[in-house]
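Worksheet for the structure shown next.
Every protein chain except one is present and positioned as in the full complex.
A and B label the chains in the order they appear, each numbered from 1.
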Amino acid sequence: MLRHAVTRLIQGLLVLTAASFAIYVLLGLMPGDPVDLIASGNPNFTPDDLRNLRELHGLDRPLVDRYFDWAAAALSGDLGYSRTFSRPVLATIPPFLANTAALMLASFLIALALGIALGLAAAANRGGAIDTAINAFAFVSAATPTFWLALLMIVLFAVTLGWLPASALPPPGEDGIWDKIRHLILPVTTLALVEAGEYARHMRAAAIDALAQDWVRTARAKGASRTRVVLGHVLRNALVPVATVAALGFGGLFSGALVTETIFAYPGMGKLIYDSIMASDFNLALACLLMASALVIAANFAADMVYAALDPRIGFGRARGDDT
Amino acid sequence: MRVAALAFALLALAFPAKAKDELTVGLSQFPATFHPMIDSMAAKSYVLGMVRRPMTTYDKDWKLVCLMCVELPTVENGGAKRVTLPDGKEGMEVTFRIKPDATWGDGKPVVADDALLTWEIGKHPRSGVTSGEGYRRILKIETPDPKTLIFTSDRVTFTYNDFSQYDFIPAHLERARFEQDPETYRRRTGYDTDTANPGLYNGPYRITNVQPGASITLEPNPHWAGRKPHFKRIFVRVIENSAALEANLLSGSIDYVAGELGFTLDQALALEKRQAARFDFNYVPSLLYEHIDFNLDHPILKDARVRRAMVHALDREALTRQLFEGKQRVAHSFMGPRDPMSAPDVPVLGFDLARAQALLAEAGFDRVVNGIRQNAAGERLSFEFGTTAGNRLRETVQQALQSQWRRAGIEVRIRNEPPRVFFGDGTSKRRFQLAMYAWFSAPESVPRTTLHSEMIPSEANGWQGQNYPGVREPEIDAAIDALERELDPAKRKPIWARIQTLYAQNAWVLPLYFRADPFVIPKWLTGIEPTGHQYYSTLGVENWRPRN
Partner (left out) sequence: MTGPEKRLALAGTVIAVVALAALAAPLIGWIVEYDPFETDLLRRYSPPSFANPLGTDELGRDVAMRLLFGARVSLAVGLAAALAASTIGTAIGLIAGYFGGRIDQILMRVTDAVLSLPVLPVLIVLAAVDLGKLGLPEGEASSLARIVVIVAAFGWPKVARLVRGHALALRERDFVRAARALGAGPWRIMWAHILPNCATPILIATALAVGGTILYESVLSFLGLGIQPPIPSWGNMLTGAQETIVQAPWLALWPGIAILITVAAINLLADAVQDRFDPRRRKA
């Protein structure tokens, strides 16, 4: 087990290194550089200005040279300077990361809790009306385009009913915990609703498996109540496969909330990555993408550890992206 | 369900009604820096308009006026004069007096040394300022006293007293930072490392807090000598998604959406139909000139008859009437009708399908196969048509144009790309056939970089210049050179008229319309005066206040 873990860890680091190069080259292959972007729309640019800016941003040198410079600096802890935020990359990321962490943890936990509860309820009432309703919810949830749901939520709850704010971040004056929570309700609900379906399906399947085991029948025969059996035995055993799925899903969350963050005007990692790519802020984009890769690798590693300790049954991934 | 409704109602109660001495402004973009001289983003200009003032500006009537100076120097009032430079060429000497009560937010007066620092940073080749050309044209600055500046420039040009892009940089805070190492100055400037320092701002407001990517908080500058601003705090909230912007406005999270950088026209028109009771709708024709560049090196587009036919084939009047409800005016040249130098009698290539057909037939495209015109060699009248992907309004217009051209037997294939690709790799490297985008400028902007033949980007000149269509016309080149040197507006007028006439006749570019900025202003708010040019309404933020 330990050897396996160490091997996987080393492999993870290798993959990360390869990914850094791949991402760097991909970013470099994108046509157009930041200076073109600065110049577009402004007819008062002179050729000298362009040349100077290009030199200043190091854009006149070959891509591979730039990568090795970057890698050497990165290893010494310097991830460079973000052009679009006018501050070092390392100082730019933390507030965005904190925002994303709040949004993601909240929606992840709620989705998981909701998914587990619904999955258990469906399994316990297998074949009944509740089961059918929960199943219908699960399939609809997994098939809903997030931005569509987010927009509908805003139109309904923020504009028409006026119950909740349309943006996820409280205005600068209001930074009490209550303000923060109030502003996060809509985006968290949106994300939780589209994520919960998947967990509910996995939970239901796992719980049905667990219910069929001999020891459950034994417990029932011994006179344990239905609720006790479900909560005490089935839940504990069914959680393991669900935890594996959850760990895998968690890795994609940090970069995957782009759409939700955009619609709820929330400065988080997904939007930061998108904006930095679109503005050709290479240093920032690279650091964020690497972080996202590292998280996916870490989550895969965690899932692998859980998986390795248990029955390695092969399941089918659902057809949904991280934030579709 | 009832419990949930109750909970929501309680949440709504906890939402305090906002006092009217605070204003929340919605903006669709976050500034990349707050340094006045680095990067030229619209969002930065918008925010900086509230916190600092350049020497001069164009006002809402498009007249050049003083902001930091006492009186606008002109040749007539003796503030400016022609001088002979040491090398024998002719230059100009312009004297500005800084307002005696102009003060930085920390109480220090705005002095000539601040303007000197601006020049030193601006002309330094590696300081990272966006456009150094204007500063390099200044040969010398004399400061006989702390409030007087005498600029000597290397040429005679009618824009001699336009210092609207000339900012003051507080030397008492920034000089040491700059002189320590000019090359890394842009990463150490107080505007980005110590943004809340009041000494950086000389306008009615100062920046007190920044949440990167999300919001900027402004509070009045206690040392501001002009009209006292009303609002105790202004929050600028950045919401990029336009549907979200609208939702935030309607739900009351923001009070006002920046007219220059907020809604699309389409959105404002839809909003007006339902929200006319809550907001005033003001559509201000601006200097944003939407047009389609023809690539003049394309074998078919080289032919002026084809280009003119393509203009004639479009019913631009109907397009603006139906798409924009007449709020945006059709353009016939690059110069807006509000511009004082706009020629009244520019040739108009109006909608005339018969004329278009005739011109195309004349150019050899005299047969129609499957609805598309062809010439004897079997070449089809078919072009690629690109614009910035994701810009809804442009995409809508593009599809309408495609539909109109098809009726004349001209096929355009839409090929859009994200702005970074469209500009970065397309227009600036002249890899396009038809390209739709906009130029934004100040009143009476000389089209040197966009029309002069020296400004055609090519491999040989390192893709420099912005004459993307590839206009090569000696008469235009000569007119541009003459224009810049002519100080008398009355004598400039005929030169401008000639340039506009040539531009329209030759159809090097297909003018579409001048964009109108939709200002959606809540009924209780007054004092916002849209300008329609690149010097935004925030330069008058001290006049913003609630209606009594």
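The working rule: a residue touches a chain if its C-beta (ideal position, glycine included) is under 8 Å from a C-beta of that chain, and two chains touch if they have at least 3 such contacts.
This is a predicted model, so every value here is computed, not measured.
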Given the contact rule set out at the top, which of the displayed chains would the hidden chain touch in the full complex? A, B
Going by the contact rule already stated, which one of A:L79, A:I93 or A:I277 would touch the omitted chain in the full complex? A:I277
Sole touch to the unshown chain from A:L2, A:L75, A:I177 or A:A212: residue A:A212
Among the options B:K60, B:R415, B:R472 or B:K493, which residue touches the chain absent from this view? B:R415
Of the candidates B:T24, B:T264, B:N295 or B:N467, the residue in contact with the absent chain is B:T264
What residues on chain A make contact with the chain left out of this view? 11-12, 15-16, 18-19, 22-23, 26-27, 29-31, 122, 126-127, 131-132, 135, 139-140, 142-148, 151-152, 155, 159, 201, 205, 208-209, 212, 252, 254-256, 258-259, 262, 270, 273-274, 277-278, 288-289, 292-293, 295-297, 300, 314, 316-324
Chain B positions in touch with the non-displayed chain are 241-243, 246-247, 250, 264, 266-267, 270-271, 273-274, 318-319, 322-323, 384, 389-392, 395-396, 398-400, 402-403, 413-418, 420-421, 425
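The criterion applied here is as follows: only the chains that are shown with their structure count from here on.
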Between chain A and chain B, tell me the centre distance in angstrom, where each centre is the average of that chain's C-alpha atoms. 37
Interfacial residue positions of chain B with respect to chain A in the complex: 8-9, 11-12, 14-15, 22, 24, 32-35, 38-40, 125-126, 128, 130-134, 183, 186-187, 192-193, 209, 211-215, 217, 233, 235, 237-241, 243-244, 247-248, 250-253, 418-421, 423-425, 427-428, 437-441, 445, 447, 449-450, 461-462, 464-466
Which chain A residues qualify as touching chain B in the complex? 30-33, 36-53, 55-56, 81, 83-87, 92, 95-96, 151, 154-155, 157-159, 161-167, 169, 171-173, 178, 182, 185, 262-267, 271-272, 275, 278-280
